[in-house]
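Only a single protein chain was left out; the remaining protein chains are all shown in position.
So, subunit A:
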Amino acid sequence: MSRSFLARNPSILVFLACLALFTLAVTMLAPATGSGLISTSFVKTLGKTLCLCLVALAMDLVWGYCGILSLGHFAFFGLGGYMIGMWLMYARTELIVVESLSNAVIPPTPQEIRDAIGSQIFGVVGASDFPAIWIFAHSLTAQLVLVLLIPGLLALVFGWLAFRSRVTGVYLSILTQAMTLALSLYLFQNESGLRGNNGLSGLQNLPGISASQDLVSVWFLWGAALALALGYVLCAWVVSGKFGSVVRGIRDDEARVRFLGYSVEGYKLFIFTFTAVIAAVAGALYYPQAGIINPGEIAPIASIYLAVWVAIGGRGRLYGAVIGAAVVSLVSTWFTGGLVSSIPLGVYTVNWVDWWQVLLGLSFVLVTLFAPKGIGGLFDLIARRRGQ
């Protein structure tokens, strides 16, 4: 990443500056670090929004740049959340168990502690033994590696099978939907070892850290902002230069790229896996702020929302994806949070929690029909005005 790379892409610096200003402003307004003008729950909402921006970035790379309409990237996001959630839940339960057993006359054996943690975590699904997949749950380092590894491997295997068979277009989209649906249904089972429909909870409590949620929320906001900044620069670097040329070529005319001698499948697999890992990192930062993850999070509709954000924000430009995710998810929080009063129409009351979906669907259709470049296209208009 040479200096010339940043010099050639001034929009990156603008983006980073905006992100830094935003983070600074939130820090100055947050209860723990500033004036307290905004609530901790709103700081968490903003922190989560930054994570959604990061996964939207991944979606833009795979769809907007490479032309693969993956409707399964939220599966990777959720898996990242599960991987970090396992450690958070294990380590916190361990602390509670050790403390409650410390008053016992005979000091507990490690096996007793482990059993007690097991029954604490899995009692809810009628089990007490640790499933094999929890083997590394005691180690933060191992689970952090798994955050990258498990979604990355899933994407690699899925992508290899799909791209090798030259599955493209709508067929690939359906296949990715099937993947996220299958994963979600599997995790709903109690036997999956991840507590079935209960999911993993209490993730907002960081084990061994006594800081208040007021402060933790700001830490996570910083973490999410840093991840978004790094992700943005990394994605911008990947799509610049010859690699970016080839990837956009694949989007526009796959066969032509093949006849130039490029192995299209390899490039697609790279992009698919790379974006899956970015999505997983975003998920691993999101769920500790949300506090809970359950299989409903990776239902097929979640991945479709992701595509809607990117489409509304503007495909094929990284800041478009970020703007789309931020605007749509914040407006969605506003509408569904019960803050907007319903409109009574006599015989029928417009309830925004339900009607927001209609509004979102309508805006998606309108953007697709009349502004295919999305919100990001406005920047082109401004640039053109200035050029005249």
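Quick note on the criterion: a residue touches a chain if its C-beta (ideal position, glycine included) is under 8 Å from a C-beta of that chain, and two chains touch if they have at least 3 such contacts; residues count from 1.
We adopt the following convention: contacts and distances are computed from a predicted model.
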One chain of this complex is not shown here; going by its UniProt record, which of these names is it: "ATP citrate lyase", "Formate dehydrogenase-N subunit alpha", "Urea ABC transporter ATP-binding protein UrtD" or "Aspartate carbamoyltransferase"?
"Urea ABC transporter ATP-binding protein UrtD"
Which residue, A:Tyr267, A:Tyr286 or A:Phe364, contacts the hidden chain when the whole complex is considered?
A:Tyr267
Which of A:Ser245, A:Thr349 or A:Thr368 contacts the chain that the document leaves out
A:Ser245
Pick from A:Asp129, A:Glu191, A:Asp253 or A:Asp354: which residue touches the chain that isn't shown?
A:Asp253
Those residues of subunit A which, in the complete complex, touch the missing chain:
238, 241-243, 245-246, 248-249, 252-253, 255-256, 258-264, 266-267, 270
